[in-house]
Structures are given as C-alpha cells and as structure tokens.
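All protein chains of the complex are present and in place, except for one that has been dropped.
Residue numbering begins at 1 within each chain, and the chains themselves are lettered A and B in the order written.
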Amino acid sequence: MGVNGKTIVAAEDRGATRGAGPGPVENVYLPKLAVLDRVQDEIAEVKTFYWHFVDEVEQAKFRAFRPGQFAQVSLFGVGEFPASLPPSPTENELFFTVRSVGSCTAALHALKPGDVFGVRGPYGNGFPMEQYYGRNLVFVAGGIGLIPLRSCIVYAMAHRERYGRLQVFYGARTPSDLMYVRDLKAWEESAGLECHVTVDRPADGWKGNVGVVGSLLKKPEINVAVANSTAFVCGPPVMFRFAIKDLLQLGFAERDIVSTLERYMKCGVGKCGHCCIGVAYVCVDGPVFTYEQIKKLGEDI
Amino acid sequence: MRRGTGFVEVGWEEALGYIADRLKSIRDRHGPDALAFFNSPRCSNEESYLLQKLARVVVGTNNIDHGTGAYCNNSIQVLDEMIGVPATTNSIGELDLSDVIVVDGVDLGLQLPTVGGVVIRAKLNGAKLIVIDSRRHRVAESADLFLQVHPGTESVLYGAMAKVIYDRGLRDLGFIRAHCREYGAFLARLQEYDLWSAAEECGVSPAQIEEAALIYARARRAALLYSTGMEARSRETIRAIVNLALLCGNIGKEGAGIYALAEQNNLQGVCDMGMLPDRFPGYRPVICDEARARFERLWGARLPSAPGQGAREVFGRNSGWNLKGLWLCRYDPVNTALFGDAAKVLDGMELVVVQHIFLTETARRAHVVLPTTAFGEERVSFTNTERRIQLAEKVLEPVHGLTPAWQQIARVAQLMGADWRYNDSSDVMEEIGAVVPFYSGASYENLARDYGRQWPCTKDRPLGTRFLFGEQGPARRFKFVPVPRATSRRAAMSQEYPFTLVLGHSLYYWHQNVLIRHSETLKREYRILLLDYPNGFVEINPEDAAMLGIKDGAQIRLCSSTGRAVSVARVTKEVRRGTVFVPYFVREVEWQMRGAGTGEQLIPVRIEKVKE
Partner (left out) sequence: MKARLMRSEDLAKLVNAIRRRGYEVVAPFCNKGRDTYYDTVTDENIGRVRLHVANPYYPPKRFVLPPIERLLRVKRANGTYGIEATYEAPKRAIFGIRSCDVAGIYHLDRFYLGREFPDTYYARRRRELLLVNVVCTDAELDISDACFCVCTDTGPAARDHFDLQLMDLGAGELLVVAGTSAGEALFEEPIFTKATQEHVERRRQILSEVRKRFKTTTCWFSATVRYVSQGSVPEKTWEEIGNRCLECGGCTYVCPACTCFTVSDRPTGRDEIERVRIWDSCALGGFTRMAGGHNPRKSVHDRRNRRFFRKLAHYFIQRELSMACVGCGRCAAVCHGDVGMPSVVEMIRRAAALEDKIEPVPADGR
C-alpha cells in the first residue's frame, strides 16, 4: 500500500495555504546540540547551567536573542521543557537558571560538564527594550521571578545612557532564597542602579530590609519613579497580584506594567495548544504581556 | 520460562509440555485442589470456557474464579435466588423508554460512561432520575432527586421506601400475586422499617425518602441500576433492590427492570462461562447432583462436587492453605487484588503459569509466561452487561509466534491426555452452545449479523432476547427475600471514630489496568494524581475540613481500631459529610487501615491534623 509518487504538485497551484514555497519547510521541532560548560549552585534546588551550541553557526544565530525570550531545552529520552533566558544579549556566555521540579528539570540537574543536550530557540516576543528608551525602568521581582528579569536589568545597565532611572525592588522568603546574590551585590553597589532587597523572614546575620516586596515600594525614603516609567513584574502568583495592586495604587497605568507569563508548553511554536490563555498563545504572542493585555486575554491567568 | 533469576525464551511445545507435566505432578502428589485457575473479567468467552473445563475435567478441581469474583458474586447469588437469572433483565437502549431511572451507588461517569450518557439523555428527554450515592458524582448533578446516603445504609433506605410504597397502597398486587412467592415473609420484616429512623440512619430527610418511593412506585416503567464492581453492594442491599422492583412489578416489561451493571467488558461472559468456584457454565450449582450428572455426560468425565476456593480465599490474608500451583489468565493479582498480599502467595507456589500481553508484576513471579494475543488479534466473543454476546473479529496479525490463550489452554489439556479438538474458536463456541442452554443459538454465523445477540439466544429465538421475563413462564417464579432491619452495614460509628472511610474509584484509573500505562494521555493524567499527591490522598468534605481546620494539601492522619495511616487531604464537595474517601489505587493507605484484614469496605476512623 502507498506508492510514493514522483509528481509533486507545485505550491502555487494550491494557494498560499499549502506549503510555504516549493521546497520543504524548515523543521521547527529539531533541537540543536548543546554542550554543558559548567554548573553554578544558586539556591536550594536551583542551579545555573552555562552552555554553548556545538555548531558555531547556531551559536552566532542564537546570540541575537532579546531579553524576555525563552528556549526549549531537550533532555533526550526524558522530554523537553521551556527555560527563560536570564543572560542579556550583551553578555558573553549563554546560560539557563532552572529549578528542579519535574522529570525534565531533574534530568538537566543530573548532567555534568561536557554532557550534551538539545536546545532550540529563541522563542517568544521578548521585552521591547527599544520602546522603553528614555523612560525610567522599575523592576519588581519575587523569588525566582528574578530569573527572566535579570536579562532586562543587565541589558538596561549595558545601555545605561538610553534610560532614565533604573530601580530594582526584589524580595524572597528568606535570605537563603535570594537569587543571583553576586549580581545583587554588584547592583547594590552600582551608582547607575537603585537596588533594594528585602526578605519576608530574616535569618541570623541579616542586616537588610524585612517585609514583602510591596513594602519596599511604600517605604517613605524610597521614591518610586512613576511618571514616564515602565514597571516590570515577575514572581509567584500571590506576590504578582499584590505587586500589581501596589503599582496601580502608586499611579502606574495598566499599559505601563509589563510581565512575563508562564505556562505548560510542549512545542514552543504555537501549535500544541497547551500554553493558550484566552486569545493568546503564550509561546508566540507572549510570554511578555502588559497588564492591560493580560486583563483582556479572556481567561484568568 | 524461569531459569534462575531471569527468563529464557523457549519453544511453545517445551513450555506447554512443561506445564502439563507439572500440573500432573502436583495433582498426583497433592490432589487436584492444590491447583487453582483464575482469570480476568476481560478474558474472552472461549478462553474462559476452556480454562474452567481444564480445571474441572482434566485436573478435577473447582478452584476457579475470575479476578473480581470477590466483588460481583454477591449479585449472582442474590439474582439467581430471587429472579432465577443472574444478569441484567433489560437492555441499555430501553432506558430511553423508562419513566424513572434509579442509579444506586455507581459513578456512571467514571465507570460506565456510555451507560451514563444514555441515562443523561433519557433524563433530558423527560425521564425522572434518582441518584442514590454517598458521593456527589457527575451524574448526580443531573439528578432530579439525589439522596446522599451514609455509606452502608442503602438496604435501610430501600426498606423504608418499600414501607412507604406499601403503606400508600402503591404496590402492584396483581403482579405480586401472579409471579411472586414469599411475599408474606417479606411483609413481616417490612414492618420493622419506619421512615423516621431510616432517615436518621441514612442521613437524608424523610421527605426525600418518601418522594423517591413515590416517584418509583408511580412510574409505569422504572429501571434500577447498580454495579457489580469494586464498590460492590452487600447481599442485603441487592436483595432490598430486587424486593423493591418486585413490589412495584418492574420486571418483565420494556423500560423497567434491574440492571446489574458489569464494569468490565466480559464480566458477564466470564460468569456465564462458569469461571466460578460453585457454578458450572450456565450457573447450575456444582453441588446439584442432577446438574453435575448432566455435565459429566456432556464432558465425559467425573466432576468434583465440592465448591472450590476463589481468588479472595487464595489471596486473602488468612489463606494458609494447601495450594501449590496457580494458573492466571490475563490476571495481575499483585497489582489488582486489593484484599491481600498476592506477591507473597505467588512466591510460595511450586508452579505459576501466567498468560498475558504485558510482562506484569505478576508475570515476573511466574515460572512460565505465555504471551498471548490482544483484542483484535483473534476472533473471539464477549458478552456485555446487557447480555449481548458480540463477536470480535480478527483485524490485526499478532506478533509472529503468538497464539491465542484459548489455544494454549486446549494444547495443555491435550498434553495431559484429554481428547480436545478445536480447530477454530468457532468450534469452542459450538460446544458452549451445546452446554449452556441460553447460548445454544449463538453460533458465530448468527453473531456476525447485526451487533451480536442478547441471550437467551436459542434455536427458537435466534435473534436473542431484548428483555427477560416478557412472556409467560412458570407461575410465581420470583421470590421475595426479607431483609431484617438490623443488618445495616453502617460502620459502627462512635465518638472515637466519627468518620467512615470509604474506598472507591478515581477518574482515569480504571481498575489499575496495565493498559493505562501504555497510553500517553492517560498516563499523563494518572501521573498527575501521583505528582500532586505522591503519597496518595484522602478526600474530605469542605465543611468537615473547615470544622477540623484542615486545608487542601495538608497532612492528616487517619486512625481506626485496626490501623493508622498518614496521608494528604484533598478537599472536594463531592464527598459526603461524615465520610472520607480513598481511591483504590492508593494501596498504602488501604493496607495500613485494614490492619488484620477484615476485608471491610467501610472503616470507622478518626481524622487528625499532623503538626508541621
């Protein structure tokens, strides 16, 4: 059964819907091989994985990614999962920061430097950092929500002269849950960035702020830039809701609050349907959305 | 075949020859009752018939059972005793014609969704739907009347309904006089019931019980559905159900009847074929001399007269009894027998033969594993819950070298000296027709037309029988059996143990079916339950949870008089106040709570929060 015919009907006869051009379309599901360079412990169950593509051409192509994009990481035999890109395109190395929470992420955590895995991407819309030129940027992050925002923060600092005030408000449950502590230290000491860190519950030796992230925004000595500002929010659902409330109260417009949404994804290219929220496919229409867009999606996030 | 700690592939004749030799050896040294033959309610009619024939005729034992025997044999005993036929009396399609449908204790949405669909559509078309269950399941949402009774109190409920019907003069006296006996004895016991105490015991209002009774009794055609599956009803409850149907004359007409729903594809067929320790194919008892003599004539051999041991006796905790060999056809007791430690029992056997399509946990403990064909790879028949014998055609070639289970059984019998000659599965069906009167017209040729035939399918009725007892039969063929008021199974509640622990089903996890693990989407759904609740869960009503200060996902401890278990709370409004529900696949909780293994379905417990 099934004879492979030699007659291939020309694409133009079948209208634009059938095959994009006469040749085969590029296979978007094909992962490219990547090598793990080194692993850095972050907080409990979270590690940063530095890697590069085996093929230099792929490496060069990928470097054009934008802050806020993500990639699909393949652990062959286990599966594939989406991982945010916390490096800024201005940095030298590519890395993921991943928490071990399911079978795929656990498989990544089990890799050793030199091991090979698969990556395809970058996918998603990313943050339109050029649109924010001339504005103040306010970053509000909670817990591992700092991971996707790190890319924007580092990018903004690398293009410091293009932006107004840069403010980072970051909180975690306890001091041992703070992400990217080396970066935080550098940001706190940097003149071009106002970085404020807090923890919900202090531990011995903690000398910094105590309280939820929202409390930072309300501190009398802290002047949050509201006019001509864009606020970036990322964190667990509860923190997210309260942060939005606080920002709106401060006077931010809904279209000036931007976030990155997370969903279960299988393809990353807008076909499998898992990440769809209301009218949007998070992997192609997002994952970056303004709060105004989030409210209009047609489904609760 | 097992060699050392692993398995080696051998040829068919070697394997089957080995089995035949070992069966003979064990029989000669320890007697025929040292061997037992169990199969699964998913086995075909042909392989079931031949397996019980091997056991009875060639080996000489009645140690025969199907995997769910422990649960469904209550229904067989009661229906046989009271109406003479242990099967659903009407057809699924007739539910369209019912005025009233009563669904007792079966979550149709999970267990029999096609029947659930017929019931929902019947209700949308005007039938009145009464659901009786301690759990507010999906079909209950469509009910006109939902009686969320306390588990174990159903027989009291039906007794009270019968009392109401009698007091209001709504019984079908004409039907009772013409067709039923022992009505007097039934009435005598009926006086023990009263609406108010029944309402209190069942946990529903008297008005609801009364309304249910009146709706049922006033209907011209009312159907009563219950399940013979794992959440099996006790004999008292089934007796009470049949009493109610007889009281209102709801047998022997279209759209009425009693539906003893079979939850697996061939549970009905497997029982029809005699995979029972105490009955021949066709349900005649083995202790009945006349029935035995008939089978001795038909099969040409002396037959054992004492009823055998079933799966529950063999795998139950108090087995300690002289069994040396087990033949398991498509049955995986290590995973599915909930009432004991099957693995331990298997490890103590001299011979374990497993026929299956996957290398299950049970198969790993076998001495000989016979891989066999799956659905679609052989031409065999199955009988569904409405007595419909259907022919499944062979549409795929099995993997090279595989043989159907029925052929393997027949070959072993031949190697043990029996003169069995079946060229084709249709030959087996022909013999079944000669031996089981209500299958006598069910040849493959007849079954291949239309969509099978509902038995009785005889030479006189080759098209089968849609509903039973429609025509004239012997006078007074139905029998009331009184159910004393005192025998309510409500777990003895007390201050110390104020909750009832109920074991039951869960969505997407049908009977621990090994097939689920081979389907990607089902596997995902099942895995999620384990990911969300890695150590299982216990479902609790939101009001009870609030009262105890328990949040969803919190750790809780269950304590009973026989054991204790720690698990996680899953708060859902489906569960009745005063009960907690554990799905069957959560083995650990079940084992821990059962303690010495009383086999009880309902266990009184106390719930405690576990301090963080």
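Quick note on the criterion: a contact is a pair of C-beta atoms (placed from the backbone, for glycine too) under 8 Å apart; a residue touches a chain by one contact, two chains touch by 3 or more.
Since this is a predicted model, take the numbers as computed values, not measurements.
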*Quick one: which of A:81, A:163, A:232 or A:252 touches the chain that's been left out?*
A:81
_Interface residues of subunit B (partner: the chain not displayed)_ = 109, 113-114, 116-117, 120-121, 124, 138, 141-142, 450-451, 507-508, 520-521, 524-525, 527-528, 531-532
*asked:* Which parts of subunit A face the unshown chain closely enough to count as touching?
replied: 1-11, 13-14, 17-20, 24-31, 33, 54, 76-81, 101-102, 104-105, 114-116, 118, 237, 262-264, 266-267, 269-274, 276-279, 284, 298-301
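The rule we apply is simple: only the chains that are shown with their structure count from here on.
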*Distance-wise, how many Å sit between the C-alpha centres of subunit A and subunit B, to the nearest whole number?*
53
